[in-house]
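Here the structure is laid out as structure tokens; the discussion comes afterwards.
With one protein chain held back, the other chains of the complex are shown just where they sit.
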Amino acid sequence: MESNKVIENKKAKKKRNSQLSDTWLRLRKDKLALVGLTILVILIFVAIFADFIAPYKYDAQDLSNILQAPSSEHIFGTDEFGRDIFSRVVYGSRISLQVGFIAVSIAVIIGGFLGAVAGYYSGKIDNFIMRAMDILLSIPQILLAISIVAALGNGLTNLMIAVGISSIPQYARIVRAAVISIKNEEFVEAAKATGSGDLRIIFKHILPNCLAPIIVQATLGVALAILTAAGLSFIGLGIQPPTPEWGAMLSGGRGYIRDYSYMTLFPGLAIVITIFALNVLGDGLRDALDPKLKN
Amino acid sequence: MEKGKMTKIALALIVVLMVGMLAGCGGGGGNKSSNVEDKDELIVATAYDAKSLDPHAVNDVASSNVMLQIYDTLVTIDGDGNINPSVAETFEQVDEVTYKFTLKKGIKFHNGEEMKAEDVKFSIERAANSPAIAHIFGDIDTESFEIADDYTISFKLNNPNTGFLSSLAHTGGSILNQKAVEAEGDNYGMKPVGTGPFKFVNWAKGDRVELEKFADYHGDEPKFSKMVIRVIPEPTNRTIELESGGVDVAYEITTNDISRIEENEDLQLSRMIDNQIQYLGFNNQKEPFNDIKVRQAISYAIDTTSVVETVWRGVGKVAEGPMAPNVKYADHSIEVHEYNVEKAKELLAEAGYPDGFKTKLWTNEKQERVDMATIIQSQLKEVGIDVDIEILEWGAYLDSLSKGEQDMFIIGWTCQTADPDLALYGPLSQETLGAGANFSFFIDDEVNDLLIKGRRIEDSPEREAIYKKIQNRVVEQAPWVFLSNGEAVVGSAKYVKNLELTPFGYHPLFKIYFE
Partner (left out) sequence: MIKYIFRRIVMLIPVILGVTFIVFSLMYITPGDPARLVLGESAPDEAVQQLREEMGLNKPFLVQYGNYIKNLVVNRDIGISYVTKRPVMQEILSAFPATVKLAGLSIFFAIIIGIPIGIISAVKKYSFFDNISMIFALIGISMPVFWLGLLLILLFSVKLKVLPASGFSSFKDMILPAVSLGAQSVAVITRMTRSSMLEVIRQDYIRTARAKGQKEKVVILKHSLGNALIPIITSIGLQFGGLLGGAVLTESIFSIPGIGRLMVESIKMRDFPVVQGSVLFIAISFSIVNLLVDLLYAYVDPRIRSQYS
């Protein structure tokens, strides 16, 4: 029995490893996805080394030099406080990526757990959890965000929590579906037979084997989270000045759109490029992880 | 929902859609009529929709702006602060607390009823019981109404208050028709009936209010027959509409658009400093702001002029004292406080903070306040004060301010009548600490005594002296850093004449004519 289980487990692990390298091989052939990956890597690089890339501090005001059009000194121009827009866009990558990744982590952890429990136990627990998810889906994101922000205060962390909580149901659904499809497989049965605890089975055997849809959804989810956060700070929720969040920069620039449209142009472009990269990467990953779906 | 209602809604939807399509085919919202003399409609773009057209249900500028065209008050205030009769032919202050009014005869409500003393009693009594305007009308003694005949009425206040007569010109003092109010019940706010120059036709919430000239108006007949007050929250869009001829008048033109309008030869700009003051308040009861030296130091450290110029760029002005300049008895000899970093550092050292300290600055999400906070933050860094800006959402902001949890905060205060009492009593008296607008928890016996005295005595050089003394004392005590006074900036087409602005943010549009 014991050895049987070990073998099953090894098989599963091996399957996973070869799956990973297969995935990578397939992904490498997808040019668009590679473009996305490259952009993302550059963005992460920019975010990490923002201090060295940005010519100015993101909050350095120069009141004698406000609303300057792009020039060699300020390649993206300056904003209403004379701050260098290029530097703010550069630092903004930090904020957006942080919001995206952390919000999605919150959602994946909580949603994944709930989904796994629902899928594994089915029946009443499943019903209860999924109805709760339906309810959570019906609560407008804005309401959740305003409540959280009003109760806990404005700020990056609370914004991430708000965005994270409201995307929990998505992950719960996906993980639940994946768990249901996998829970009757042999190696799970084997683990059960050896008397492993339910939690152990879920975490050790089931979840690692349904990573594919989670990864795909998470990649797309990061894009969605960045967009949502930008939207919330566009309507004035979430970010404290002088934090250079792209959505907040757009919102600040919209009053100047007619005479100083570059103020909204660059942060907007930054958002589009980031989201584009994440979306194509997500698409590519989906195709690579599940070749059956590829047309 | 019953079936009939559903059908009605469905029908209404279809009609709306069809009208919409037809209007679309009509092409262009442009109403630049080739002949200005034929123009018979005024379209105004405002930033906010009215909340209700019941003068006793709300107290906000957008609602007042519509109500001003629909209702009359007993008296009105002109640009110089003089009180003039309106539906009251004469008025008289009988003693310290008693007011007597003789009404004009033959004034008609929009529903055809004649306005009589009973309506005045009904309206003023209703105003006195309304929480929304309690700070203006709450002190009326509702037991004291005396109606001598249909056109003569008198009533008393519980306490003497010299500013009261000018309060009656506030839209909360509008005269309503008792029958109409009782007939409509909860829905009265959507079906107002007044005696004013324009009568209510339709209100598409969030979009527009439509009014029509009232043929039996008792005053000067308006020169056009239809008025549309549109809601366009985006400032840029208001200017775009004005430029393209979609509207004749646009409220709240922002700084960015001022020069565009000035340079456009078809357009003109009207401006007036309003009764608002934006200030940075300290929590005067909390360390380290309970030390006057710290408060003064921060005043010295903030270059108000550059803050205001950067943020408002030419709109409004740098505030000098606690009272806006158009309020009665504003002391114009007070100057903008000095900007002096060295002095600020000295004072901080004397107060025991040679290296500054760490503190928080609160504001709500209003863009200009956030911008001012951002600049102040970087200016205070110069004297070693490390400021964290926290943006609170408005509801939470008011809540926390009244509980006294703040260190420093930025907020505005508007004097809703022309009397100095309303400008100073709320934000500075001891009666109103916290909830009631004294958010800086400023406790100063001298100021408090003078405030109480000021609201009791008649207009006179002595009253003037009291209010000037208050202003100077407040400047000296520095409970706030005075930042800016607001300004009504209204753009209009060149052919719009006689656009009169008031310092209250709502304007008598019915006086406009086209030429």
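Every chain is named by a letter (A and B) in the order it is written, and numbering of its residues begins at 1.
Rule of thumb we're sticking to: a contact is a pair of C-beta atoms (placed from the backbone, for glycine too) under 8 Å apart; a residue touches a chain by one contact, two chains touch by 3 or more.
The shown structure was predicted, so the numbers you read here are calculated from the model rather than taken from an experiment.
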Next on the checklist: From the list A:67, A:142 or A:177, pick the residue that touches the absent chain.
Outcome noted: A:142
Checklist outcome for this item: Out of B:150, B:309 or B:399, only one touches the absent chain, namely B:399
Item to check | Option touching the unshown chain, where A:132, A:180 or A:211 are the choices | outcome: A:132
Checklist outcome for this item: Contacts from chain A to the absent chain lie at residues 32, 131-132, 134-136, 138-140, 142-144, 146-147, 150-151, 223, 227, 230-231, 234-235, 247, 250-251, 254, 257-258, 261, 264, 268, 271-273, 275-276, 279-280, 283, 295
Next on the checklist: Need a quick check: the contact residues on chain B for the chain that isn't drawn.
Outcome noted: 1, 9, 12-13, 16-17, 19-21, 23-29, 49, 51-52, 54, 57-60, 131-132, 134-135, 138, 186-187, 189-190, 204-207, 230-234, 236-237, 240-241, 244, 246, 393-396, 398-402, 411, 413-414, 416, 426, 432, 435-437, 439
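We take it that only the chains that are shown with their structure count from here on.
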Checklist outcome for this item: Between the Cα centroids of chain A and chain B the separation in whole angstrom comes to 45
Item to check | Residues of chain B defined as touching chain A within the complex | outcome: 234-236, 254, 256-257, 260, 306, 310, 365, 367, 370-371, 373-375, 377-378, 389-393, 395-396
Item to check | Touching residues on chain A, where the partner in the complex is chain B | outcome: 59, 61, 63, 66, 80-81, 146, 149-151, 153-155, 236-237, 240-242, 252, 254-259
